[in-house]
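Below is the structure I would like to discuss, written out as structure tokens.
With one protein chain withheld, the remaining protein chains of the complex are depicted in position.
Let's look at subunit A:
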Amino acid sequence: MSAAYHILLDIFPLLWSGLITGCLYALGALGLVMIFKSSRVVNFSHGNVAGLAAFLIYGFSSGTLLTLSWSAAVLMAVVAVIAIAFLSYAIVAPIMAKSDLTATIATLSLGLIAQGVTLLVFGADIVPLDLPLPRFSASLLGLRITGYDLTVLAVAVATIVGLFLVIDYTKLGVAFRAISANPIAAEICGLNLRSVHLFAWTVSAVLGVIGALLIVPTTFLSVTTVATFMLQAFAAAVLGGFSSLPGALVGGIAIGILMNLFTFYVSPEFTNTFLLVVILVALNVFPNGIFASTGGTRV
């Protein structure tokens, strides 16, 4: 067997699993970008709130808090994060009016509060949180494709396509794009900026829960699991320019694949360092992201 063949054998699974985790980073990054585009705030509480949601699903379904079915627990957690999103926006919006930077810093404290609540209610221990996934595994071109992979792919594709359709083709999507590009124009036209902001914050929160739910089965659930995951989502958003939705998507997948390749070929210990290097290089080479927006960018 040639060396090239072996490299290919290695690389396909790496690309595949990079794509899968990349989709999840993309979900997280899309949420960050939705909020940034509409409100000019970097929401640092994104990871901790999504983490709290994952714990709530655990709490609602395991008997720790309630004994609900898995889907009822998810539904309750989604309702909870939407409530948290509204509350966060209510706290951040008045600060936003004065300074975007201060508002961004305020989200840091909201994140710490979410983390504190998680610790208070669920403790610092690791808990199991499984997804009811189809048990399935198949081999294709040396790839092992599992039910988990297909679930992530299906959910991510459906969510992202749905989101892009809403942004591109609905009145609300027009409002969202208008507010991101020219809030004064949107105000002049009589739009309620608040409700469009809330739409973005709500969508972002839900995307966060979906991302958290899908990432947990690959590891375990602790207070920091989801926040750490959101770090990669953050990197993905930066890579995509932080104000482009397609950029977040491509950035997420790129980060997923790059990190996988680095871990395998170079060193698993320095993956996060590598991630930071990627961000720094990206910021220097593409200061406005790989999807630098021209006047005509759609999403």
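Criterion: a residue touches a chain if its C-beta (ideal position, glycine included) is under 8 Å from a C-beta of that chain, and two chains touch if they have at least 3 such contacts; residues count from 1.
The criterion applied here is as follows: contacts and distances are computed from a predicted model.
In the listed set "Quinol oxidase subunit 2", "Formate dehydrogenase iron-sulfur subunit", "Branched-chain amino acid transport system ATP-binding protein" or "CoxM_2 protein", the entry agreeing with the UniProt name of the missing subunit chain is "Branched-chain amino acid transport system ATP-binding protein". Of the candidate positions A:Val79, A:Ile126 or A:Ala185, contact with the unshown chain belongs to A:Ala185. Even with one chain removed from view, subunit A keeps its contact list with that chain: residues 171, 174-175, 177-178, 180-182, 184-192, 293, 295-298.
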